[in-house]
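Note that one protein chain is taken out, while the other chains of the complex remain in position.
Let's turn to chain A:
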Amino acid sequence: MDYIIDVKELRKEFTSHSSRSGLKGAFRDLFTRNYTIKTAVDDISLQIKKGEMVGYIGENGAGKSTTIKMLTGILTPTSGHVRVNGMNPHKDREQFVRSIGVVFGQRSQLWWDIAVQESFRLLKKVYNVPDDFYNTHMADVIETLAIEPLLDKPVRKLSLGQRMRCELAAALIHNPPLLFLDEPTIGLDVLVKLKIRELLKEINAKYGTTILLTTHDLSDIEALCERVIMLDEGKIIYDGALRQLRENWGEGKQIQFAFAEEATHTELQSLTHDHLVVWEQGSNASNWTASVENNEDIISSVIGQVVGAKKIADLKIVEITTEEIIRNIYEEGVIRNG
C-alpha cells in the first residue's frame, strides 16, 4: 500500500538559549551557553492514504503546527523519516511544494497590498497552471466560496472570513492532491465555516484530494473527518476512527435535572442506588447531571426514581459531545481500548 503521507519516528526539538544576567553573565555566555531543549514533536509515526480527510487535534502547544511545518518542508526535522507524495519535503522543496496546498489560519499566504485576483494570477504563473483548467476549476472554487465580489479588493482590506476564503482558493489554484490546513476556521463565523467545509468536501469527492486539518473546532472534524489523530505533548495518543472514539468514550448519556429545590449528592445517590450513576452538581445546588449507561431501561428507571421523590423544574437527556470525550481523554491521559 502506498501512502500519501508516511512518517516514522518524526521528531523536532527546539533549542532555546537563555542568557545569564549582568556583565559577568554575558562574559560566561561567550564560552558556555545555557540552553534548554523543547521537544515539540516526539517520535511520531503516522500513515495517511490517498483521499483521506484526517483531523489532527490536540491542545495548544501540543505540536500540531510543528508537525505540519515538517510535512510541508518549512522546518527540517531533528530526526525521523518523512515521505510526502513520494518525496522528502525539505530535500526537494521546490519540486515538492508543487504537489501540496497549504493554508495557515493565523498567517496570510497572499500578498497584502495587491488585489486578490492579481495574487491568483501570479500564483497561476508560479505554478504554471494551464488557462483552460484554471478557468473552469477556479470558477467553481470562487462560486462555492462566494468570493467573486472580493476579487478586486486588496487583501489588507478584507475581513478575516473573507480573507480565509481567498486563502483557501489560493491554495487550490494548482489543484494539489494533498492539502494541509492549520486552524483554517479560527475566529470565523458559522456561515463561513460552512462554506469552507462544503468546498473541502467537494474537492475531496471530485479530485480525491487528501486533507490533513488541525482545528480547535471539533465540529469541523465531525463534519469532515472520519479519522482523527490526537496529539498530546508531541506524542500521538489516539489514531483511529472518530466513530470509534465516540463509541468507546461516548457510550453513556447524561440526564440533566433542574430541581425545584436544592438537592444533595448523598440524597440523589441513595435514590438511584440500584444503578451505576455518576452524579455531578451543575451551576448551583438545584442543578444536577446524572451520567448513565446508554440503555433505555436504565434511563427510564433513573428518571422514574428521581421524579418520584423530588419536584422537577426541567429535564433534559443529552449525548456526551465529542468535545467532552476529548476533554475526558486528556484528563485521563490514556486511551481506553474498546
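Here, contacts are C-beta pairs under 8 Å (C-beta built on N, C-alpha and C of every residue); 3 or more make two chains touch, one makes a residue touch a chain; residues count from 1.
Definition applied: contacts and distances are computed from a predicted model.
Undergrad: Identify the UniProt protein name of the omitted chain, choosing among "Sulfur-oxidizing protein SoxY", "ABC transporter permease", "NADH-quinone oxidoreductase subunit I" or "Group 1 truncated hemoglobin".
TA: So the chain that does not appear here would be "ABC transporter permease", according to UniProt.
Undergrad: Quick one: say which of A:Glu9, A:Asp113 or A:Asp152 touches the chain that got left out.
TA: Going through A:Glu9, A:Asp113 or A:Asp152 one by one, A:Asp113 is the residue touching the chain not shown.
Undergrad: Of A:Val41, A:Ile57 or A:Leu75, which sits in contact with the chain we cannot see?
TA: A:Leu75
Undergrad: Tell me where the left-out chain touches chain A, residue by residue.
TA: Missing-chain contacts on chain A: residues 14, 61, 65-66, 69, 72-76, 90, 93-95, 97-98, 100, 102, 104, 107-109, 111, 113-114, 118, 122, 125-128.
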